[in-house]
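Only a single protein chain was left out; the remaining protein chains are all shown in position.
We just call them A and B in the order they show up, numbering each chain from 1.
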Amino acid sequence: MASTAEKKGFWSVIWEYLTTVDHKKIAILYLIAGGIFFLMGGIEAMLIRLQLAIPNNDFLSAGLFNEVLTMHGTTMIFLAAMPLLFAFMNATVPLQIGARDVAFPFLNSLGVWLFIFGGIFLNLSWVMGGAPDAGWTSYASLAIDSPGHGIDFYAIGLQITGFGTLISGINFITTIITMRAPGMTYMRMPLMTWTTLVASVLIVFAFPPLTIGIFLLMFDRMFGSSFFLVETGGNTIIWEHLFWIFGHPEVYILILPAFGIFSEIFSTFSRKRLFGYSAMVFATVLIGFFGFMVWAHHMFTVGLGPTANAIFAIATMAIAVPTGIKIFNWIATVWGGSIEFTTPMLYALAFIPSFVMGGVTGVMQAAAPADYQYHDSYFIVAHFHYVIVGGVVFGLLAGLHYYWPLMFATMLNETLGKISFALFVTGFHVTFLIQHFLGLWGMPRRVFTFLDGQGYNTANLVSTIGAFMMALAVIILLVNIVMTVAQNKRVARDPWGDGRTLEWSLPLPVPYYNFAQTPLIRGLDAYWIEKKENNGQMLPAESLDDFHMPNNSILPFIISAGLFIAGFGALYLASGREWAIEAVSDLPQHPWAIWVLITGLLITFISMGIRSWKDDLGYYVTKEEVLNDLEEQERGGK
Amino acid sequence: MAEMEYNVPSERWPSHPETATHEGKNKFYGFWIFLAGETTLFASLFATYLALKDSVPGDDHLLAADLFALELAFVMTMFLLTSSLTSVFAVHHMRNNNFSKMQLWLGITVLLGLGFLSLEIYEFIEYTHLGHTFRSSAFGSAFYFLLGTHGAHVVFGLIWITMLIIRNAKRGLSVYTAAKVHTAALYWHFIDVVWVFIFTIVYLLGVV
Partner (left out) sequence: MKNRWMNAKWIGLISLLMLFVSGCGKNQLSTLRPAGEVGQEQFNLMLLSIVIMLLVIVVVTVLFTIAVVKNRRKKKGEDFEPKDISGNHTLEVIWTSIPILLLIILAIPTVYLTFKQADTSAMETDEGEVNSEEVVINVTAHQYWWEFEYPNQEVVTSQELVVPTDTRVYFNLQGADVKHSFWVPAAGGKMDTNIDGINSFYLVFDDEKAQDSDRLFYGKCAELCGPSHALMDFKVQALPQAEYEQWLADMKNIEEPVQASAEDAQQGQGIFNDSCMACHATTPTGAGSQGPNLTNFADRDLIAGYLENNEENLQDWIADPESIKPGNNMTGAYDLTTEEIDAVASYLMELEVEEGSGDVEALQQNTEEDSETASESDSEEDTSEEGGN
């Protein structure tokens, strides 16, 4: 397979990726696009830290700073962290459960293209009249007040990516329910699959409230409704509720798959089965469940009253229990094991103390009266970077190194990996530890500058230096990736040597149909069991025969492009109209906007119609082709 | 087994053709999960509506009790409930492998849905004349957004079912088309259930 792929021309490779429904290629699309957005969000972070390096700095103007800050948060959450997690979910979950693809390959492709187009749409705001500037939370009163189309880019861009995320969530749940190989019971699924399942359930329940919230905001700004306009009876607190009913589960949507990645890594590089597997599964489900009952802890200072504050305070504290269970189980996994300090394992080990620190400050904030002090101060900035960077980003970097051979059949350089690990982790603590104190000393978050003489100077400079260490680490990582891709040194099956779960039983690169024969699963850590009992050979659950695979399709790309076009129509439709909010009605009118909107929607709906109209029965991979592949692998193996 | 059998002969027609294939089963589970998401979508809409239903800028603005005519809402409810029933008939005939009757009942479902939709449009026009619009108050915005989202679902469902009737006219019934019909019917039931909540929360509670 590899050799034929290399012979293909450039454009046919592009076409292949535009039309692919293969979860492994979609994973690569998520990885590339999410990686690019991660770099953009990182550059924005550097701009923020540069501006805040010294007091009264004028490197960025106040308005531009707010745009950078908003785009940093929005990009990192929606366009970097989540897609990168989707990359690893796509790369691993079908392989871990013994499936040849996901349940809805077409929708999988639709999900990635909606995300990419939504992300591009959002970022085009930089060059099309200004980026959103009301923070990633985009609280209604400020968002309504914000001049220009920045907030509209935010709203429509997130709406498009949001559809993609929702579709991917549905797809993963269905895949995990229906596509498991024989013997792969729920309680034999690897933790990565479990956390993907729970995170996907959270997506399905958390994203619709955001969709509604954003619709309310769009309608208010562009179409003259009055959900958030107090003069006509509106109420801006509705936005805060809808946003955080989404926003809090979103935190768990991010952290749970990272937990999954870490669980795999701990057990692999300790050469030991995950301690307390069923407790881990239970804790995952419990965290997901609690995740929906605590949203108002983001709103302790809104004035919801002591009863609401007290209830949400207690509920929030309760989440610490299942999270604690997880931490102790990981330590117990390492305990008595045989630890190999590979780069992914280093990230996983660094994650434990870092994340515990982020977790305990979270519990501190659950104490509502104390949170009146922490809220919207740099303490919060420190806290959520400790969980999001110390948890999610460490997880992504660990996953990147760990799953790289599975995705590309090459290994990232371990020496460079360890150098960038050391720099990143040190830089991370230097940047964010000190910010706890800044917050306690009274520095509010989201300030574009601070005054001299308030005692914030040194701490901010330290923080900026740390940020640049992290930037350097990312640059070294990029060098590592470029070198690895250029050298293209192929590795064979089970490159880490201690693979336990099903995905490592596959030859590398993984054939496009994943499994020549669907495997039979005999327990948790399916591959490890066969290593002990069957010399590393998976038992087949079916005889070698023709099997069914889905067709590629360009329609997902076109459907997403249609929404992308329609987005511009909707955005410019409101310009200069008397019904729109003041900030938008001052802009020049665009009479063509309505046609752009209609054209875009027609493209989308007609493509959907075509999809529904045509029979798409897929195709068959013949027994002969599979046998050929198997022979070739054997020759390669010798 | 080079070609999977989609056109199952009638003597082997399964009792649940919609989940007879692997794709059909995926579609069945996936669509239920989608409906779970839709449920939170409408829950958010209902919450917004309940928060804003008494919010108007001045005393001269109409509120729910001044506006709603229960008789009309009741007739609309009957239209939609009946259409849900007729779609059950359609699925029943699909399971019995009776293609023409299935098409017939799907057609009746579409007609009833159209009836509901015309009444809703008539109702909206009436309210607009009374000064209760999307832009007149927060109550108006919330009301039209909730009912409008439901109405948009009805329109989407009608187009979907109509397309299925036409596209399947030549293809006939197979386990492949059965899954499509069943999914559309599920969607139609969901719209119906949402309407029951709208009738209770918006109309009944609004008038009481």
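Following the convention adopted for this analysis, contacts are C-beta pairs under 8 Å (C-beta built on N, C-alpha and C of every residue); 3 or more make two chains touch, one makes a residue touch a chain.
This is a predicted model, so every value here is computed, not measured.
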| item | value |
| --- | --- |
| Interface partners of the hidden chain - shown chains only, full complex considered | A |
| Option touching the unshown chain, where A:Thr20, A:Thr174 or A:Asn235 are the choices | A:Asn235 |
| Contact partner of the left-out chain, one of A:Ala62, A:Leu544, A:Ile594 or A:Leu627 | A:Ala62 |
| Which residue of A:Ile120, A:Ile177, A:Ala367 or A:Ala422 touches the chain not shown here | A:Ala367 |
| Chain A residues that touch the omitted chain in the full complex | 61-63, 65-66, 133-135, 139, 141-142, 144-145, 230, 235-237, 270-273, 275-279, 301-303, 305-306, 309-310, 313-314, 317-318, 320-321, 324-325, 327-329, 331-332, 334-341, 349, 352-353, 356-357, 360-361, 363-364, 366-373, 375-377, 437, 440-442, 444-451, 454-455 |
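Methods note: only the chains that are shown with their structure count from here on.
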| item | value |
| --- | --- |
| Distance from chain B to chain A - Cα centre to Cα centre, in angstrom | 33 |
| Sites on chain A touched by chain B in the complex | 103-104, 107, 166, 169-171, 173-174, 177-179, 204-209, 211-213, 215-216, 219-220, 223-227, 229, 231-235, 238, 241-242, 245, 545-546, 548, 579, 609, 612-613, 615, 617, 620 |
| Interfacial residue positions of chain B with respect to chain A in the complex | 1-4, 6, 22, 25-26, 29-30, 33-34, 36-38, 40-41, 43-45, 47-48, 51-52, 55-57, 134-142, 145, 160, 163-164, 167, 171, 176, 180 |
